[in-house]
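Shown below is the structure under consideration.
Every protein chain of the complex appears in place save one, which is left out.
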Amino acid sequence: MPQIFSSNANGIARFVLWGALFVGMFVALGGTALLRSSFLTGVGEAVAQPVPFSHKHHVGQLGIDCRYCHNGVETSSSAGLPATEVCMTCHSQLFTNAAMLAPVRASLASGRPLQWKRVNTVPDFVFFNHSIHVAKGVACETCHGEVDDLPLMARAEPLSMEWCLVCHRDPEPNLRPPQNIFLMHWKPPEDIDRIRKSLTSVLDIHPETMTDCYVCHR
Amino acid sequence: MSATAETKPAAAQSPASLARRAADKDIWRSLEELADSGEFRRFIESEFPAIAARLPMQVNRRTLLKLAGASLAMAGLTACSEAESIVPYVRQPENIVPGRPLHYATALSSEGYGIGVIVESHEGRPTKIEGNPDHPSSRGATDAIMQAAVLALFDPDRSRVPLKNGEPAGYGDFLADMAKLSADWAASSGQGGALLVETTTSPTMKAQLEDLRSLYRKLRVYRHDPLAVPAGTAATAKLFGRALAPVYHFDRADVILSLDADFLGEGPGRLAYARNFADRRRVRRPGDTMNRLYAVETTPTLTGAAADRRKAVRPSEVESLAAALQAGLAAAPQWLAAAIEDLVGAGRNSLVVPGERQGPFVHAAAHGFNQRSGAIGTTVDFIAPPDALRVDGDLVALCDAIAGKEVDSVVVLGANPGFTAPADLDVRAAFSRLKLLVHWGLYRDETAQLAHWHVPAAHDLESWSDVSGHDGTVSIVQPLIRPLYGGRTAHEMIAALAGRFDVDAPGLVRETWAKRLDDGAWREALRDGLVAGSAAAPVAVETGTGLTDLKPEPVSQGLEVRFVIDPWLRDSRHANCAWLQELPRPLTKQVWGNAALISPATAGRLQLETGQVVNLAHGGRSIDAPVWIMPGHPDETVTLPLGFGRRTGSVAALAGGFDAYRLRTSDAMWFAGGVTLTARADTARLVTTQHHHAMEGRAIVRRASLDHFRERPDFVRDDVPPAPTESLYPDWPYDQEAWGMSIDLSACIGCMACVSACQAENNSPTVGPDECALGHEMHWLRVDRYYAGPPDDPETLFQPVPCMQCEKAPCEIVCPVNATVHTHDGLNAQVYNRCIGTRYCSQNCPYKVRRFNFLEYQPYGEEAGPEQAAHNPDVSVRSRGVMEKCTYCVQRISEARIHAQVDNRAIADGEVVTACQQACPTRAISFGNLNDKRAAVLREKGAPHSYALLEELNTRPRTTYLGRIRNPGNAAVAAEKGRTDG
Amino acid sequence: MARTAAVGRAPPVLRGRHDFPEISGRIAGVVLNGRLPRYFWAAFFLCFVLVLVLFYSITYLVAIGVGKLGIDMPVVWGTMISNFVWWIGIGHAGTLISAVLLLLRQPWRASINRFAEAMTLFAVAMAGLFPILHLGRPWFFYWLLPLPNTHMHWPQWRSPLVWDFAAIATYAIVSLLFWFMGLLPDLAMLRDRAKTRGAQLFYGILAMGWRGSARHWARYRVVYYLMAALATPLVVSVHSIVSLDFTFAITPGYHSTIFPPYFVAGALLSGFAMVLTIAIPLRWAFSVEDLITLRHMDNAAKLMIASGLIVAYGYASEAFFAWYSGEAWERTMMVQRAVGPYSTLFWIMLACNVGVLQLLWLRRVRLNMPALFAIAVIVNIGMWIERYVIVVSGPSRDFLPSAWGDQSLTWLDFGILFGSIGTFFALIFLFVRILPAITIFEVEELAEETGRVA
Partner (left out) sequence: MSLYGLIAAFAEPDALVHAASAMRDKGYRRMDAFSPFEIRELEAILAIRPTRLPWAVLAGGIAGLVLTYALILYSVEIDYPLNVGGRPLHSWPPFVVIAFEAGILGAALAGFVGVLWANGLPRYHHPAFNAETFSYARGGKFYLLVETADPRFRKGVTRGQLTRLGAETVEEVEA
């Protein structure tokens, strides 16, 4: 009986089989990479805000302390956003009729709050507490990046569970002396390792307890 | 012995019907309107961002699930949903730090009496009620109803706008009409005018009413309170020559006889009384002593369940018993004689408590006995009744007056006679004759629908007022939040009647106290939640001759009816509160309905089954009610709980049950004889959360008499399988904290406050009657109620069962996704966002304390109603298909740990208090760190009668129990009672 | 090679003398140019309706929630689990026939192993649905797999559900490979018999160019036997693991060491019942009584009663040890099983799986097809009830009487159960339509062997 398949069918068959194998592997590897890419985590993407507030200007150039606006950071779970009043303490004197500040003035006049866009956000089943991190020597910079270089706020870290866990398992590399918590571009001294060792004991940090589920999920 | 039929309808009804009703269109509309009012705005804005972003009403926890879905669906990469808004204050109140709750002291009114509370407020949103430890009526405890106050506050069914003849109108228009009215009254000195008020203990209100009377001399004031019990004051008036109210000191009482008094479950002093009563029953060492309670009761109550000796009698028999008590030993039946002997033996430390529903004679007899035994001044004091008010009569009098054309315009303050009036009174007809009917209330209830004007009332948590506790201690009521729906306080209403439209509530209250409190003292009173030293002074009493001309009623023949108040709905005012509807009744464990309780013997005689509908007829009126066979119920008596059968309000409409008011007449408010009962063919669905009531001979609630305990302090180990001492698996080290709990079964009175507190603290959903009937209820903590002994006079046993936090947890090893694992401090953590709902953990939990979200019980997004604002922001709201359970209030532990860690110290003993522990009136629950040698819980666990539930399974529970010890006296009884097992 | 048709007084494996074109022609004919009777399509349509029922039920379940099933507190497991165990059990007979009988050199397996394997495959496919439908959040079922993720999270390997996942997946894959290997020569056969180009390509591609070279045959045989050798321990382990879902739990009525053997036996019982339920109509419909002979029916029936007796022993020992353990809850649970809310089901179960089964002692019954078919169906029903009773009776009466409660079945439970049954048979129909339901090359081999002896 005659051939059913032409002579190059064999080649095609082999190509299809190997091809399927490689495609499969590519998808698997690509997928895992994609999960961590800024495309999905949104790292480094500046978010448009009702008022183009520049940390670069206020922190970098004017050197305003983080806590002037985020005044809950040492005592509360949420760092807090400045009330319109706080903006107006200065801007009732400076740039009093700058166009870009119109929404702020409107807010104060109408009593309707500014609606900023969240940049750093975690799922609502994650209970993050700023005060404890600040108290235990984790700097603003460590999670929020060098905001004093950012004209518009952008997420500095993926804020994925993976990312959180890396530090919760071994916090030491991210510790710094409490007095330097609010510094930007902090340069660790030579003996930083020794300092971190002592911080771990002085601040009574127990990494073995920091990966319990309820530390973040309640 | 299973007293309840196991009712299971074939099909479930659609989920969260509650919520869909809540999301009812017109509610949204009115919310939109509200949304522009400044205070409402600020309230919302002060919330976490998501709310303000999505007006009218979204609470951030609600959006959780959307985000959860979004993030988890992508194999758990971070929740990079489109940036949600974050909304700061415009002007930040200086004491508010977003993320840090504040606590305010105030008082909640319970039948007009005040109970001091501390309210937790998150960014101006009251979320949790705790008792005020300094307040004599609370002593730090709360009850189920107080816990539910936050839900009532955010109830979407609350009346939102003033209504003129049923049409929405402005408050201004109302004031205009009031101006006219007051002008008329000023002219006619109040001719034809009348106020209908409820029981009140508010000094401000009383003062205002007096002022009003002096302003309009002919104005009349009537009081309508369906739960009123005037007999007590009547008796004291006769006995001591002046109306007085008793204040009991159970902490000083060695022997107590209750004549149908439910002092643990009823009355303004119940929390304090329960605390004092239980404090005398904490036996830890064989040497310890214990009080003894004899209870005579005409229907099973918490007090009867807690009693050492209990006697169920028909209502009409109580009077003769009182007579016997008065006459002395000779006249008394054997068991009463024993009690009397015991009382006499205790001398001034004895106490006879008359049932407040009982007639004057019983009160008189009881107080007479107390006086003879010298108990007055020791175990009981008399004070001027805090609710004393000069009135022209009750609702009956008012209706007569209307009929007699003496009254043509009535202002109803709070009361709802349209529903709660005695059946022989045609209130509708009477009110329809009125020229003007004004109604002020929280809901647009039956009375509001009759009224020409309805004005929304402010909730207690929105109000400025003042109120007295059971011993006269006054608390200043301060608002936690501006009135959500523009409600007004009663004080503002009365002021308006007096023609004062400019005043505000705080001003009115401050006015009352201007003389007694300077600004400093005022601030102090606000901070402490009570006015120091305002407790009423005991009145010295000497016998009058009144008793002689009080005669006992004769014992009536035939079937009798005993009306009781539903423990949660009360006179039905809480009928629209889902938490209370779904909270199992302490004894029947019934939810979403009531039933006519009868004794097994009577049921046998009439061949009735639980659930069977019967017709009860009395005085030409009749109602249909399903029967519930109640162990320990007196024979030939039917107990009818009031408060159900409401059809106004979306939640109330879901509930089953019948309206017992339709059988209650003004001449027989609490008891009625000569009732005819005829069985009907049909049966009704009775929903209950516990279907089986015997312990099947298993050592579940381990118990003994005091005498037996003294012989064998470790009686809990007797004839039970020995607990394994070893495990196949090495022990895990718990070198930091090790949390543990101990529950004292002798102290637990089964009041269900813990369950309600747990629900409030942990955002547990309500599921509605149909889901409950399927066994889908969601309470993390349940209070099991077992009966032991003969059905006609059983011993009633309560056992709170939270998660045991087993160290060798069977639930954890079967979870395929690590959604429930152990923490370093020994908690059996449940990770909701990891759970995929295999339900294997529950299947493998011997205590069955896990709860599963079978359906979407807590809607979110557009579907969700305002009541979500009552949620605790520190606890996730669980989605459909997720298992949940008690974790010792892990959010409170974390909170405490963070605070301790921030100032670098260890967590102190008592710094972490679980919600159930905090609410418990008898302090039956102790909780703490087992590694802390000084921890109170460690002392409890050290007691000889401490045991773990099902310890033979070697699950190593962290929650343990103290065996139940009762003190029936008489060794023979003890032996017999002590060892009989269900 | 010691093959013989001399099997005592049992009927012969094949009736009559066959030559190879005749066999292959008839079998392949069914597939290639078979004009299937109208009742075939009627039956298929019926099954298809049930497939739609399944789709609707699943959609409803996923959209509204598992709360619409009968499950409740305390009985949080229900039909999803019993269906799962039932279907897995049915699968086992197929593997047993194809693998174990192959190793045991049982000649009579030849003409029934193909559809028995197909039955296994489809049964496992059905079974695989239920653990997922059982979940509260089915869309997260893949969390049972150790996939890379940003949670840094793993399955909890100690959970029997994870073992299940491994076992079922392995079982499904191995069965598929084994089945496909067996199909290769027959696919080649169909390729070369196919008239139309389409059929040629379809079977040709699947046949992978098989040409029956002696060298290929040599390797083929070795590996085929090895796979059989692998499948045998697998099939035992799979149902043992399924039984561990229960044994591993401390719940009364679950916590029993008898379960693994007793479940495997139960699996074989239901499996052979299903084989007969399919074979009896099949051999009649395609008039292959001479290939699938009474000998097959007879042996299958014998295996049924053998496994049935083990199952009966299982019931007995369950009851005995419940009493012997002396534990209050074990005893109460067992008593409640007999007199409690599920007693009716319990007694029906005994009647089906122990009572009726005893009829098979009679040769007359074994060789009477209608009777045998009826019994097979009854046993299938009985075995489903057995699984359901085991699942619900334990938790409904466990440690704390306060938590006792019953569960009731809803339309959804039945919708999914009957839907899955319909889907299963629909797949069987498709299978007999497009693939040879009888292993041609083995029957030929067998014919040739028997031919030699004759």
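Labels A, B and C are assigned to the chains in the order they are written; within every chain, residues are numbered from 1.
One rule holds in what follows: a contact is a pair of C-beta atoms (placed from the backbone, for glycine too) under 8 Å apart; a residue touches a chain by one contact, two chains touch by 3 or more.
Since this is a predicted model, take the numbers as computed values, not measurements.
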item: Sole contact to the chain not displayed, among C:52, C:103 or C:222; value: C:222
item: Among B:129, B:169, B:813 or B:935, residue touching the chain not depicted; value: B:813
item: Option from A:4, A:64, A:132 or A:166 whose C-beta touches the chain left out; value: A:4
item: Residues belonging to subunit A that touch the chain removed from view; value: 1-10, 13-14, 17, 211
item: Subunit B residues touching the omitted chain (full complex); value: 727, 729-732, 806-813, 815, 818, 821-824, 956
item: Where the unshown chain meets subunit C, residue by residue; value: 1, 19-21, 23-25, 28, 146, 152-154, 156-159, 162-163, 166-167, 169-170, 173-174, 177-178, 180-181, 185, 188-193, 204-205, 208-223, 226-227, 230-231, 233-234, 237, 241, 244, 440-442, 444-445, 448
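Basically, only the chains that are shown with their structure count from here on.
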item: Selected pair, greater C-beta contact count between A-C and B-C; value: B-C
item: Distance between chain centroids, defined by C-alpha means - subunit A, subunit B (Å); value: 46
item: Distance from subunit C to subunit B - Cα centre to Cα centre, in angstrom; value: 56
item: Subunit C residues counted as touching two or more neighbouring chains; value: 149-151, 153
item: Subunit A residues counted as touching two or more neighbouring chains; value: 35-36, 158, 160-161, 163
item: Of all residues in subunit A, those that touch subunit B in their complex; value: 35-36, 40-42, 47, 71-72, 75-78, 80-86, 107-108, 111-119, 121-127, 129, 131-132, 135-136, 158-161, 163, 203-204, 206, 208-209, 212-215, 217-218
item: Residue ranges of subunit B in contact with subunit C within the complex; value: 6, 8, 10-12, 15, 72-73, 75-78, 690-698, 700, 771, 774-777, 782, 784-786, 799, 801, 810, 812-818, 834-840, 842-844, 846-848, 851-856, 879-883, 949-950, 953
item: For the subunit B and subunit A complex, residues of the former touching the latter; value: 38, 41-42, 45, 48-49, 52-53, 60-61, 63-64, 67-68, 71-72, 74-81, 83-92, 97-100, 736, 821, 823-825, 827, 829, 831-834, 874-876, 887, 890-891, 893-894, 898, 901-902, 904
